[in-house]
Every structure is written in structure tokens, then in C-alpha cells.
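Encoded as C-alpha cells, the structure appears first; notes follow it.
Missing here: one protein chain of the complex. Every other protein chain is in place.
Going by the order they are written in, the chains are A and B; count residues from 1 in each one.
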Amino acid sequence: MRNKIEINKRKKIRAYISVRNEILGIVLLLPAVLSLLIFKYLPVAVGVFESFFKIDIVNLPGDFVGLANYIRAFTDKQFMGSIFHNLKAFVYSLAMNFWIPIVLAMLIDEIRKGKTLFRLGYFIPACTPAIAMTVLWKYFWQPDYGLANYFIGLLGIEPQLWLSSEKLVYFCMYFPGMVVCGGMNMVIYLAALQDVPREHYEAAIVDGAGILQRVRYITLPAMKNIIVLMLTLSIIGSFNLMENVLVLTGGGPANSTQTMYLYAYQVGVNSMDYSYAMAMTTIVFVITMILTIVFNRITNKED
Amino acid sequence: MKNSSKRLRKALAALLAAAFCVPLAGGCGKSPKTADEEKVKLTLWLRPPADALEHKIISNERMEAVLIEKFPDIEFDFKTQPIGIDYRQEYDKALMADTAPGFYTSFSYTDLPSRMENGTVADITEFVENWDLKKEGKVIDIFDHAISKNGKWYALPGEAYTEATLVNTKTIKSAGMDAGSLPKTWKEFAEFGVSVTDPSVPRIGYSLIGMDWCAWPFTAWVWSAGGEMVEPNEDGTYRVAFSDEPAVDAAVFLNEMIWKYKMTQKDVLADLGTVHQNLVNGTACFSWMSLQDLDVDELAEFDMTMSDFTNMAMPVKDASIPGPALAGGEVIAFNPKLSDKELETAWEVATWLYFSDERMQVMCDELKEFKHNDIKVPGRADWYDKKLQANVSISKEQLESLKELNKNAKPEPYCPHWSEIKSELVAPLQKIYTTEGITRDEVKRLLSECAEKIYTLYPNEFKK
Partner (left out) sequence: MAVIQDVELKKRKRPMAFIYIILSIGMIVQFLPITWMFLGTFKTNKELMSSVPTLLPKNWQLENYISMFTKYNLWQNILNTVFICAAIIIVQTATSTLAAYALSKVKPKCGKFIYMFILGTQMFSTMALLFPSYIMFVELDMIGNRWSWILSSSAWGYAIVLYKGFFDGIPGEMIDAARIDGAGTTRVIFNIMFPLTKPVYAVCILNTFIAVYNDFLFPMMLLPDSKDWTLMMRVFNLQKANSGQAEMYTMLFITCIPTVLFYLFAQKNIQEGISTAGIKG
């Protein structure tokens, strides 16, 4: 009898505790969930909603037009063309920027003395605000008095248009990343390098593997996960590319750097067609979402 | 446990308060302001930014004081026009947020056709029809075709101006050329440009605009080749004319100026600000613009005076074409969200500010007082001469050159979607400007492609 009461009591206490726990959890989660709901999910919902309308600034949301904005986006040559600008940007960033921090991290990892000095030396200059550096480089590329034309002039090369040239503009966009190449990415790779098991190298030396072979067969495979992850971020980044381009070229010359988001932005700003702009941002958003999910799948499988 | 949850609750309450109540309180704080029934509220975006020239700030301070005195029944809210990302967009954004000014003075009249359609400017027909000044013929009427439609009125005329070629005679003299005989035709212009250009000084012939406003000066270049940008059809639609031969000539000539004669700045996609700088700091001899874009105080920074500059018509393809200039201007549009009473108030203030004899006199007096220059045509046509005379910093000859320019001035096209056409033209024009040795056929192809795009984009307004 007493035992039963005891059990009942315990059950009650347990139930009480679990209810308390639930409440506590919900209360703790509430501020974050609410703010994410209001400031992230709600705007996206507003954007999707508005993209089915033809916006009327005076009386929001305007007339319902169904899928008209989406059909317009898919038949808009300029928007479709801008996808290739995003891809082009990605290829350039891969060729000119992506691999440098990896190599740099490996080199810094090799040295025995002055590691901290080099790490800081490469880290600090890259901490400067991105837009500030973009503006600075804009002056370097200026064709009339910029440093770029001065330097190639010393080598006897004809002055170039740089940012105003369709051929060179992507090069100019990613060249700064080659010059100032350290920063966060380098530190991340450096951290990843610490996890490579040292004994593998010793074993490799015994087997007579050269330096490059050791990099090829030990270091890179061990860093594979982080490299794939950074690659994913880099792809998503190039689909989200916009602020940098806006400041550097404004989408020019002749729209050759107009990325998807930039085009949407300019449609919104210049012709105040928010609803069409939002239809386009929704499309880009869906593309990046699919990309993220696909890459997450791939990386998870490998794990 | 009990203790902790109390503390937790406290912490959470504080957090929630911080995260949600503060903005709400801030938001609510606005509305319960006891609405004074007597006073009508009027927001004005006329205050110059803090870094504006001093005389503008002083003149505005006086104006605000006079307004408050003159209209005691109005509660004024003087604001600086937000710079934002694009000035027109700031108006639209404010309109959405209900913070737009009572009237807005920065729209070009070419913006109006699209705005009349989308309802972002108020219908002011009943006021305009009962406006005595207009009946007396004292208000400039050059914008009437653009600000009215089907017997309805949507804006007041603002100030009008002409743009063509602005000449820096000081720079020309420093190049050892005669500033008295300026080039008239393209051929002369190119020869002149080549002989003044010297990159080591640096000195260039013509500073050209290649940014996303490039279709604006291009219009004048097309006219100078005897062509048109758009032409009206008989049925009220328009024909795209910027792919015709004259326009192709103009585009080819612009390309030759850059690549064949090398008489422009190398930064061919320069924006308006850079071009302006090039001219006032003495790098460029010619550029797109007009005397009214110069400011005495700004010139002083570069050791220049107003007398170093003069207006010139666009150089023409052959001497038979009269040298054109492009007339433009701003209009005063009203906020469509105003109530009837507010609209009436806004109308009163706007007409008093820009059309009353009192204000016109103040404008002339201040021009003299600050030795400032403003040669735009005011809304009151009958005050134009007095205003010109008040420009003490501008010489008689310069005023003559201005009047000469006005003779052949043509208004900027005001067909529907003109702004969109201008933005569509940016890409082909930039391609033409940046391609060295582009062929005529290629230029023609680029412009025709753009024309085709206009026809497909706006099939109702544009027909071949």
C-alpha cells in the first residue's frame, strides 16, 4: 500500500518535472523563435506573397497577377543571362582565390619559428572591411590615374580599361583576393591542418614518399571535408554575390557583371517594380536552397 | 528550483522587454501625439544636407522662418530629402511608409508619364483650373504637354534648363588654342580635341559620360546628327528611331572620339560627378553640361571663376544642322496620399514658394547677396529676365550664349517609358564606348537589337 502511494507520488513528481521542463524549454526558446519567425520567415513570406501581385505603392499590395512575374522572369533574357554572370564569378573565384588560403595555410604550418608572426601578418590585413577594400581597389583600377595602368605602363604595356572592359572586369574583381589572401579562411584551414595525424607523415617518409606526394596522399585527403564545405560556401556565396559588384561596377560594363540579385535589386530600385524584383529574389532563393540541401546531402554521406 | 525560475523569469522579462517592447514602444510613441485638429501637418523635403554649400543653408533657414510666419495654421515638418540609394526611390519608399513630403520637387518632367499612370503623383486638376496666375499666362507652359493628360493635371512646372556642351576656356587657353573660335562641326571638334589633348598634363578634349545615364547626353548627340531618339506615329504610338542612320553616326563618332582621336578621358564609363570634376578642375576642355551646373564657391576651390566657362551648342555632323541643346526640367508633384485639406495646404505652400512675386523677389535678392548663380528658367516666366540679371557672377556674353543655346533647344523626349528606354540603352552604348575599333555594322546591330527589345517590351506604346 505504502509502496503504491510512493510510486504514485514519484509519478506525479516526474510528471510535474517534465511539465516544468517543457514550460522552461518553451520559455527559453521563445525569444529566439519569435524573432526568427518575425524577422526572417515573415519577410520571406511577405516577399513570396507580394511576388504574385503587381505592386501598387500607394495601396499595397496592388493587383493580383498570379504567376505573371515568374513567367516574366523566365522569359527575361537579362535575368537568364545574369545566371551566367554568377557562374562566371564562381569560376573566377575558384581559379583566382579559392586555392590560395589552402596553400598559404600549408606553408605556415610547415615553418618552425615565427608562426604567430606570419599568422597575424596574413590575418590582420584581410580583416579590413570588404566594402572599404572594394572602394580602394576601384581607385587602383581607375584608367586615368589609377596605379594599375601606371604599373603596366612601367612594363611597357598599353593602358587598359580594367573595370570598364568586359574582358578584364572579372579578373579585376578577384585580383584583390589574390593580393590580400589570408584572413578567416586561412585560419580555418590552419586549424584543420592541426587535425592531420602526424604519424602518417612519418610512415610516409619511411616508405620514401616525396614532399608533394605526402601533400597529395595525406594532407589533402585529410582536409577533404573542410575543402568541400568551403567550396559549398563559395558556390552559395557566388549566387548571393551583389554588394561587392554594386559598389565596384554597378553591374557594368554593358551589364556584363550583372548578377541575379543585382538585377533584381536594380529592378526594384530603378523602376520601383518591387513585385518583379521579389519574384526574382524568390527564384534565386530557391536555387540557393536547393544547392545547400544537395551539398549538405553530399557532405553528410561522406561523413 | 523555485528560486532559479524566479530569477529566470526576471531575466526573461528583461530580455523580452529589450527585444520586443522597446521597438513597439518606439513605434507606438509616434501615433498617440495629440492630433491638433486646427493645424494641418505638412512635411517638406527642402532642407539642404548638412554638407551643402553655406548659402543654400542660410537661404533655407530664412525660408523656413518665413514659412512658419506666413502660414501659422500649418504645422511644418522640415526634412532633408533622404539620399538613400536613389533619390526617386526614396520618394516611393516614403510614399509606402506614409512619410512622403506634401510635394516633391525633384522629378524630371520625363518621369511624369509613367507616374501619372501608376498613381504615385496626385491629381491637382481642380487647383490648376482655378489658378489665376496661369490664366494670366505668367506660368511657364513648356512642360504642359508632359504634366497634363486628357484634361487632367498632375504637377506644377518647376525650373527649366538647357544642357549641351560646357567649355572651360581657361584650359583651352592653357593648351595654346583660341577660345574665341570654338569648333562647330564634328570634324572641327575632333581636330580641336586632338590638338588640346595631352595626357602628361593631364588635359583632355571631351569628358564624356559613360555611366548608366549615358543615354541622356547621347540623345543630344543623336540630334546633332540630325536624328531622333523616338518619333511619334500617327496613331499615338511611337517609333524607335535610335537605330536609324543618324543615331548610328552619332554612336560611331563617340566611339571614334574615344579610340581613334583619343581625346576623352580613359575612364570611358565615368559618372556625372567625375565628368563634372574633370571640367571644373581644368582637366577637360569640353563636357556635357551647362553653366547652371557650376557653382561659384565650388569653382573657387580649383582657382576658377565663372568667366572661365561658356556654353556651346552640341557640335553637329554637318554645318547645315543647327547646333542642338537639350531642354530639361523639374516639376513639382504632389503626394497622392494627402487628404483633401492637406492637398490644398500643400498646393498653397507650393504655389507661394515657387510662383509668388514675393518669393521671386527674394530669389533675385539672394542671388545678388550671395553672388551665387542660378540661370534656370523659373516657374514664373515673367521673372526670367530679372532673374538672369540678378546673376552678378555671370557676364553679359555668357547670358547671350545661353539665350543663343535656348533658341535651338529641344525638350527631352517625354514618351511613355522614356526612363526605361534610357536604361535599356545603357548596355549597348557602354559596349560601343568600350570596344576599340568597333565596326559601323556592329554599332548598327547593337542599337537595332535594343530597338527590337523596346518593341517587344512595350507593344502597346511602340510600333514600327
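In this section, a contact is a pair of C-beta atoms (placed from the backbone, for glycine too) under 8 Å apart; a residue touches a chain by one contact, two chains touch by 3 or more.
It should be emphasised that the depicted structure is a prediction, and the values quoted were computed from it without experimental measurement.
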- Note on the structure: Whole complex considered, the hidden chain contacts A, B
- Check each of B:119, B:202, B:322 or B:411 against the chain that is not shown and name the one that touches it. B:202
- Message: Residue by residue, what part of chain A touches the chain that was omitted?
- Response: 21-22, 24-26, 28-29, 31-33, 35-36, 38-47, 50, 60, 104, 106-112, 118-133, 135-140, 144-145, 147, 150, 176, 179-182, 184, 187-188, 190-196, 198, 201-202, 205, 211, 214-215, 218-219, 226, 240, 242-243, 246-247, 261, 264-265, 268, 274, 277-278, 281-282, 284-285, 288-289, 292
- Note on the structure: Residues of chain B touching the missing chain are 1, 3-5, 7-8, 11-12, 15, 18-20, 22-23, 26-27, 30-31, 49-51, 80, 82-85, 90, 93-94, 96-99, 199-200, 202, 271, 273-274, 277
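Convention: only the chains that are shown with their structure count from here on.
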- Interchain centroid distance [CA atoms averaged], chain A/chain B, Å: 38
- Considering the complex alone, what residue numbers of chain B touch chain A? 1, 5, 8, 12, 15-16, 19-20, 85-86, 88-89, 92, 95-96, 118-120, 202, 210-212, 265-269, 336-337, 419-420, 423, 426-428, 430-431, 434
- Item | Of chain A, residues touching chain B in the complex | 20, 24, 27-28, 30-31, 34-35, 56-58, 60, 142-145, 149, 159, 161, 163-166, 250, 252-255, 269-272
